[in-house]
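These notes are about the structure you will find just below.
The complex is shown incomplete by one protein chain, all other protein chains being positioned as in the whole.
Note that the chains are named A and B in the order they appear, and that numbering of residues resets to 1 at the start of each chain.
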Amino acid sequence: MTEPGLNTEEFQVNMGPHHPSTHGVCRFILTMDGEEIVEAEPVIGYLHRALEKICENRTYQQCIPVLDRFEYCTSMSCNEAFALAAEKLGGLEVPERAEYLRVIMLELNRIASHLIWFGTTSLDLGAITPFLYGFREREDILDLFEMTCGQRLTYNYIRVGGVAKDIPPEFIPKCKQFLDTFDAKVDDYEKVLTENPIFIARNKDVGVMSAELAIAYGVSGPSLRASGVRYDIRKDDPYSIYDRFKFNIPVTFNGDCYDRYLIRIAEMRESAKIVRQALEQLPEGEIAGKSTMNYKPPAGEVYSRIENSRGEMGVYIQSPGKVKKPLRVKLRGGSYNQLEVMPELVKGHKIADVVAIMASLDIILPEVDR
Amino acid sequence: MVKQLIDGIKNLVIGMMTTSKHLGRHAVTLQYPKEKWPMPERSRGVVVLLSDKETGKLNCTTCLLCARACPSSAITIKYEKDENKKRQLKDFIVDYNICCLCGLCEDACNFAAIKLAPKYEFSTLNKEDLIWHTDKLQEMGRDVPYEKPVKKKRPAPKPAAKSAAKPAPEPEAAKTDDKPAAEKTDKPEVKPEERKPEAKPEEKPKAETPAEKKTDDNKPDEEKK
Partner (left out) sequence: MEIAGIFKYLYELLAGSGLSQTWVDIIALVAAAVMVFGVLALIALFLVWWERKVSGHIQQRFGPMMTGWHGWRQTVADAVKLLQKEDITPSAVDRPVFYWAPIICFVAAFAAYVTIPFGKELIVSDLNIGILFIIAITTFTIISLLMAGWGSNNKYALLGGMRSAAQVVSYEVPMVVSVLAVVLFAGSLSMVDIVESQAKIYQWYIFRLPFGPIAFIIYIIAATAETNRTPFDIPEAEQELVAGFNIEYSGMKFAMFFLAEFVNMFTVSAIGTTLFLGGWQGPLLPSWIWFFIKTLALVFVFMLFRWTYPRLRVDQLMEFSWKFLLPVAFANLILAGWMKYSGWFNW
C-alpha cells in the first residue's frame, strides 16, 4: 500500500483486552501500514486461573467441577476428557447406559457450543438477529441439561466411572421434540446468512489457512477440516462408543472463513443425527451413580483426548499411585493453537477482517489461558 | 455476472422474509420479576439442610463427608464430642461467596441431610450476609421435598451385607453379557467386589494423609450409624 516517494510510517493499534469482539479477554497489538495489518501479536494470560495447579490439590472427583470451568461452553467435553483419562489410569469400565448418556450429552453440548459460535460470529459481523435465534435454540438444550443434572453451564455430570444421575422420564420426549424442529431451524439460519452476498463478501477468501499451515501449528477440529484435512478423533482414534454411530465428517478445501462457517453448520446437523441414534439405542442399566469419592488409581501417566467443538481437547494425568489426588494434570485446548495461527492469517488484511477471522476460528479465551 | 446479481438479490429478499416472519410469532422471553420460570426439581440452587418431617430435627449426623467432598472448601462444620465420643453438631456454615453449586456435597451425603434446592434469588449488598449458618440453612430446607435413603444405598461393607449386596450387581452384569463386547463380562463383576473391601482400608489411610482440607481425622465408618 505504499507509494514510491511517499514517506509512510507503521503505527501500532491496540485491540485491547476490553473489546466486544475478542471472545474473552484477548489483546492484540496490531502493527498497521495504513489500513493493512503488517504484524499481529496476541497477548494472553488475562484469564489465567491456575486450573492445572488447583487440580493438584483436589481428588479425582473434585477435579471434575474444577475442569467444568476449563472451557465452559463445552463443559461436558471437559468432564469427559478428564473422566476418560482417569478411567484409563485405573482400568475402570463404564456401564453401557452411562456410555450412551455420555454420548448424548456430549453431542448436545457440541450443538450448544456451535450455536454460541454461530451467534457470536454473526454478531461480530453486524447481523444481530441470528445471535438471538441461536440462543433461543440453545435454551432448549440447556433446559434438557437442567432437568438432568441441575445446571445450565457447568454441569459436573460426567464423573469418573459413569455419569452422576440418570435422565428423568421427561428427557427423551423433550429431546425428540427438540431434534424434530432443529433441522428446520438450521435451515432458517442458513437462509439468513449462508447465501447472503454481504456475508459471503465478508468471509470468502478471508483468512485462508492452507493445510500445511494448519498441521504445522497443530490446529484441530472444524478449522482443520475446513482446510481439507480429514481428521476427526471420533473416527480416527475412537473413544467411548463413537464407533457404533453412523455420521459424516464434513470437509471443505478452501480454508477461508466461509468454509469454516459451512463446516460448523454441517456439524450441527451431524450431531443431531448422532443424538437421534443414541436415543434409539439407549439400553437400560446402571449408571455408576454415586460418585466414588475415594478413587485411587495405580501409578502411571496417561494422555487421553477427545474431539471437542473447538478441536482436540486433551488431558494428561500423572498419578503417583494409590493416592486420591493426581500429581500433575496438564490440559490441552484447541483454541490455543488457533490463536497461535492467527498472526499468520491476518497479515495483509484489514482490521475488520481480524474480527471475522477470530470469530470463524472459534477461539475462546478460557481454553487458551486456563 | 447477471446471475450472481439475481442470486444476490433473491437471497437478500429471502433473508429479510425470514426475519420478518418472526414478527408474527409470540415472544419467547419472560418478563422476569413478574413471571418466573418454574425450576426443575433437580436444579442446583443453594445448599440447604434437610430435617426429619415428623420430628423437625436435622438429619445431619456430623459425618463430615460433605465438608471433605467440597472442592472449594465452602462448608465448615463446628462440632464437639460428647461423653460417648460421638460428634454433636454445633454449627454448620456454608459460605456462598465460595460455593460453586457443584453438588458434590449432596452426592457424598448418605443420610439425606444436605441437598441443593432450586432456589436462587439471594444477592445482597454485603459479603457477610452470604455466610449462612445452621438456622438459615435448616429454614431454607423445610419446604424442600426429599426421599429418605433406603438401606441398600449405604455402601457400608459389612461381611453379611456383602453377600446381600452381591446378587444386586450380578443381574446387571448378566445383562451386560448380552452386549457384543465379550471381554467386558469379567470386569463389572470384579469391580463392585474390589471396591467394597477397598472402602474399609481406604478410610484409615485417609486419616493419616496430611493434605486433608478438613481438620477432623476420625474414622467415619464406625460412627456412621
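Operating definition for what follows: a contact is a pair of C-beta atoms (placed from the backbone, for glycine too) under 8 Å apart; a residue touches a chain by one contact, two chains touch by 3 or more.
Keep in mind the model is a prediction, meaning the values are calculated, not measured.
Visitor: Could you tell me which shown chains are touched by the chain that is not displayed?
Guide: A, B
Visitor: Among A:129, A:277, A:294 or A:318, which residue is in contact with the omitted chain in the full complex?
Guide: Of all options in A:129, A:277, A:294 or A:318, contact with the hidden chain holds for A:129.
Visitor: Can you tell me which of A:156, A:196, A:271 or A:360 touches the chain that was removed from the display?
Guide: Looking across A:156, A:196, A:271 or A:360, the contact with the absent chain belongs to A:196.
Visitor: May I ask you to list the residues on chain A that touch the chain which is not drawn?
Guide: 13, 15, 20-21, 35, 122-129, 132-133, 136, 192-193, 196, 198-199, 201-202, 350-353, 355
Visitor: Write the list of chain B residues that the hidden chain touches.
Guide: Output for chain B: 12, 15-16, 18-20, 22-23, 25-29, 31.
Heads up, the rule we're going with is that only the chains that are shown with their structure count from here on.
Visitor: Roughly how many whole angstrom separate the Cα centroids of chain A and chain B?
Guide: That gives a centre separation of 26 Å.
Visitor: Show me the residue ranges of chain A that touch chain B in the complex, using the header's touch definition.
Guide: 57-58, 61-66, 68, 92-93, 95-96, 129, 136, 139, 143, 146-151, 154, 156, 164-165, 168, 188, 191-193, 195-198, 283-286, 290-294, 296, 323-325
Visitor: Would you tell me which residues of chain B are touching chain A in their complex?
Guide: Counting only chain B, the residues touching chain A are 7-8, 11-12, 14-15, 18-19, 28, 39-40, 42-44, 65, 68-71, 100-104, 107-108, 116, 118, 153, 155, 169, 172, 175-176, 179, 184, 187-188, 191, 195, 198-199, 202, 206, 209, 211.
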